[in-house]
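Every protein chain but one is kept in place in this view of the complex.
And then chain A:
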């Protein structure tokens, strides 16, 4: 017991930088630096509790990146691009809006109504719809029609910005 105490004192005496990591004793480092992502749509589970490195989400409160051990929070999503960074590369999905729930223990659930990879969109369809929505938004329709056209415009403009 006495010799152990001396050994410990010796370790403490050395500057922290010199302490080699091999000599450190502690619990097994089973904690992963990955976050478990579930990206679900009503008709499809795109990711099912899969380990990824980072997820960038377009929250209403601003763009945010979620890594492992993120503070638990609930974020409303704007229609926009979710970027998923995996070890094998990055993937981008355009989601039509929904919620992202960051749960404790590095679990992230994203729920959206529609979500597609960016390459599934047609730039031409977006352009023609923007023209149409602009006409309705500045036209003399009912308040509801104008509000809906403005929602469409917002979605389409975000989509167009990402398609370039």
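Following the convention adopted for this analysis, contacts are C-beta pairs under 8 Å (C-beta built on N, C-alpha and C of every residue); 3 or more make two chains touch, one makes a residue touch a chain; residues count from 1.
Here is the rule we go by: contacts and distances are computed from a predicted model.
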item: Name of the absent chain as recorded in UniProt (options "Mitochondrial ATP synthase epsilon chain-domain-containing protein", "Protein YAE1", "RAB2B, member RAS onco family" or "Trafficking protein particle complex subunit"); value: "Mitochondrial ATP synthase epsilon chain-domain-containing protein"
item: Touch criterion as defined above, residue of A:53, A:85 or A:126 at the omitted chain; value: A:126
item: Sites on chain A contacted by the missing partner chain, in the whole complex; value: 42-43, 60, 79, 94, 96-98, 113-114, 116, 120-122, 125-126, 129, 133, 142-144, 146-148, 150-152, 155-156, 159
